[in-house]
Structures are given as C-alpha cells and as structure tokens.
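Let's look at subunit A:
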Amino acid sequence: MTNANVLPTPDKWPHLLLPAAGGAASRGEREAAGEAVVTREAGAGSEGPSAETVAGPPAVPTDLNAALDAGAFKGLTEAIRDMTAGEIVAALAGSGLRGRGGAGFPTSEKWRACALAQADRRYVVVNAYQADPAVFTDRVLLERNPYAVLEGAAIAAVAIGASDIVIGLRAEATEAIATLETAVREAEDAGYLGDDVLGSGRSLHVEVKPLQGAYMLGEETVLLKGIEGRRGQPEQQPPYPTTKGLYGKPTLVHNAQTFAVIPGIVTGGPGSYLDAGAKGGHGTVLVQISGSVANPGLAEVPLGTTIGEIVALAGGVSATHSVKALLVGGPSGGILPPDAMSTPYEFEALEAAGAYMGSGSIVVVDERSCLVDLASVLTRFCADQACGKTIPCRIGLRRLAEIGARICEGQPRGDEIERLTDLSADIVASRLCDHERRSTLPLLSLVRYFRDELDAHIVQSTCPAGICQSLAATPAGSVS
Partner candidate 1 sequence: MRALPATFREQARAVRAYAVESRAFALESWAGASPIDRLALVLVPLALFLFVGAVVSAVVMLGPTLDFLGANQPLVRFVVVVLGILLLTVPTAFLLIYMELKVIARMNLRVGPNRVGPWGAAMSVVHGLKVLAKEDFAPTGVDVPVFTLAPVVTFLASVMTLLVIPFAPGIFGQDFNIGLLFFFAMGGLSVLGLLMGGWASFNKYSLLGGLRSAAQIVSYEIPLTISVVGVILLAGTMSLNHIAQAQSGSALDWFVFKQPLAVLIFFIAATAEANRTPFDLTEADSEIVAGFSTEYSGMRFGFFYFAEYVNVFIISALITTLFFGGWTAPFNWPWPYNLNWLDASGIGAAWIVIVGFALLVAADVLGLAIWLFRGRQWSAPSAFGLGFVIAGAGVTILIILACIIALDWVQGIFWFMVKTYIFVFVFVWMRGTLPRVRVDQLMGFAWKWLLPASLLNLFVTAAAVIILNLPSAR
Partner candidate 2 sequence: MTFIPGLGIAKGMALTLRRFFAPKATIQYPEVRPDMAVRFRGRLQLLYDEFGTLKCETCFQCAQACPVECIDMGGHDTKNRFYTHWGPAETYGERREESALRRSGRPVPDQAYVHFQPIDLVAVEEILEARDYDPGKMLPILEEVQAAYGYLPIAAIKHISHVTGAPYALVYGTATYYSHLSFERRARTVAVCRCTSCLLAGSGRIANAIGEGLWTKLAREPVGGVALEQLAAHIPGAASPLVTLDGKPQRDVTETSAAAWSRALAKKTVA
C-alpha cells in the first residue's frame, strides 16, 4: 500500500471512490485495524446520500469474492446482458458525470463521439498517470478500489465497442501496478475480463502500462503517444482522440476516477449520481491537501465543497501560522488569497477564480513563504517540463520564469508586470495544449491577488517573507 494518508471524511459525504473510513478517525487507528475496510460499490449508494459503512468480510482490495459480494461487476453484467450501448450512454448523460482529469468535460459526449466514429478497432485508455509529483490520489484509488476502475473501463469498452483497455499509470507507483495486475488476473480468471466475457462472446483485454519520464504524460494525447512509445508531444485537436487516438483509432480517454463511478451509475441509475454532491456539483473527487496543515493527506470530497471545509479536513492551519495563500491545482495552478476559502471546489468556480482543478491538489501556504519566489519556481518548473513542440510554451514559459527570477533577484525591468501579463495573454491565445495556459496561472494569479507583494519586490526591493536573498529581508510577520 502506498504510504499515503487517507483522511477521514464525514459520514454524510458519499463515498463513491474510496472505501468508507467508517469509525476510525485517525490514520494510526486505521493502520492498526489492518486496513479492514470494505471495497464498496456505489450500488449501495442508491439508498440515498448518506452512506454507511457496510459491514462485510474484511477484504484485501484485490479479493474478488469480497468485491463481488459488495456489488462489483454487477454493472458490467447488466451492461453486457441487458443494456444496449445507447442506453448506457443515455444513463451516463443523465447523470451529468464530468471528467475528473481536471477539465471537467462531460463524459457522455466523449462516449457518443467515440461510438459514432467509423473504425474497425477502438481503445479505452484509463489515464491514471498523475503528473503532479506529490499527488497520489489516482494510485491510492487503484490500490483500494481496483475493481471499480476495471469495471468502469469494461463498461465503457462495451458501450463504445472496444475490446482493448490500456491503463496508463506511473512506473513509480509500484504498489498500484502490482495491485492492478493482480486484480486483472483475478477478473480474467473469473471471466469478467479476457476472452468471452460473461459468455457473451466479447473480449476485453486489459493492459497495464507503466509510464515514466515526462511530466507531460498526464495530458491525454501525450499519454497516447507515450503508450505508443513515441516522443510525447501533444497533437492539434481536432481530430480528437475520440476520432483518432491510440494507433490512429478512436480512443476513449478518461481519468481513473471517472471510470470508478461508472458502475454505480449503471446499476443505480443516473439519479444516484445526481444526488451525491453538494451545492451544484455532482459526484465526488479525490483531493490532496498538503503544505502548512496539521494532517496533510488525501480525501474524497463531494464536488462543490468549499475549500475551507477541505482544508479543515486536514486539520487546518496550525495556530502559530496564518494562511497566506492557497495553491490550487498543483505546479501549474493558481495562487488564491485566503478569501478563496469560501470558493466551492468545483470546475467553473475555480476557473473563475483563476485556478484549476487538475490533479486535485490544494497546498496551503503560510506567511513564511514568499509567493513571488513560489510562483517563480513553479513557472520555472512548468517551463522545464515543456515538451518543446511550440514556441509560446518552449520559449514563452522560459521568459516568464526569467521575469519571475529577475523580480526575485531584485533586478526587475521597468515594465515587468505589463510584460508578464502581455506575454501570458499571448501564450494562452496561441497555445496548442493546456499546459501552456495553466503554466501562466501562478504568475497571473499573483498579479491578480497579490499585487502588493509583487510591488514590494519590484518597487521597494524588499521581500516580506525574507526568502528572496538578494532583497532586503524584513522580519517575517511584518507586512509592508
């Protein structure tokens, strides 16, 4: 099991993805209990938004029998035997499921496009490659709930008419790979995958493909390239992967979290999913909270929960420090002010605030950190991860990083902020993939929310947090 801290969440919150943290409130207790939690399916969630811990035989996540008892592969059976492809897609559309990869694209649209594309072969690709180096949500999901992901991918394959499923995940996630391979073997032995699934004559082959070596592999077209073994540079879309994806065939690419909830929608109906959520969002998402909090870890939160509630899950900021900013979206996310604690954690609201959901990372920054330095190194990081295909990314991000570095070193030019915003606007306007747009978010959100800190660096040549070495450090705590 990956050494990730899964935070306990209120019982009234739906537990669609991870097993319910019933009872045990702390990490230590749960470990002592030997991970005696049950792999659940959303089938039980149809009883209403309040989910309960279902008592069942203590199971290892890869135990197929325990999973079957809890309702695994019921959705697949229904999908193969009773439903047509159209009905499956309709159920999906009714549930309003949006992709959990970060962009929030309506899932059923992709399925429809893929099913309609003319081809002799289609693929389903599960994107479990978490590009953010410090977020482990997808691999935890795969370790604790592998059958949900497999079943979701299988239902997708049945709906669009594919027989090949590829799961792309990090090669560093060794436990997740082992778990997944065991799960695949068990499911094949039981007839839920492999040739002649459930006696229907269809075959569903699953390939677990560990990938490594590039940050960009999280982007869907780059992931496809990585699976094909080519240089990972994104492609112009359209043509979308649903028309021309892996090996040129129509491919359905979704995040692992998206696939994990599909069995529940199929068995429980679209309504079950619609009900599980809060304040306009549907379903849940896995979030990782880190930074200056008492108990950093990951949790499953309903979409629409406010950021403040999520931070509270992790124990909140310690008493000796105060929240200076919230970094939402990982290395290429936005730096939000403390007021953003009331922002609902949900696609549109975050975009409007100038952040991004992405891998589901929330980092709490306290007053000891310099935001300009942070934004500068984040932009540098994003620039270094650029695949190099387009000029705005390859050169523009580097220039942005240089602007940030100059500000931090106390050598700003006269028009740094104007240059920064112009350059960011150009990069966003001429981008090929979303990495370019998101990489401009750290510095742009600084300009939007933390103008005073920028001015302190540029105009007054001081670093309030005392981090930027070449600038006159003022004692931490005093605000200029």
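Everything that follows uses one rule, which is that a residue touches a chain if its C-beta (ideal position, glycine included) is under 8 Å from a C-beta of that chain, and two chains touch if they have at least 3 such contacts; residues count from 1.
Inclusion criterion for the candidates: all candidates are chains of the complex that A comes from, given by their letters.
Everything numeric here is computed off the predicted structure, so don't read it as measured data.
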Which of 1 or 2 touches subunit A - same complex, any copy: 2
Partner candidate 2, residues of subunit A touching it in the complex: 2-5, 130, 132-134, 136, 170, 172-173, 212-214, 226, 228-233, 290-291, 296, 327, 330-331, 361, 363, 365, 369, 373-374, 377-378, 380-381, 384, 387-389, 394-395, 398, 467
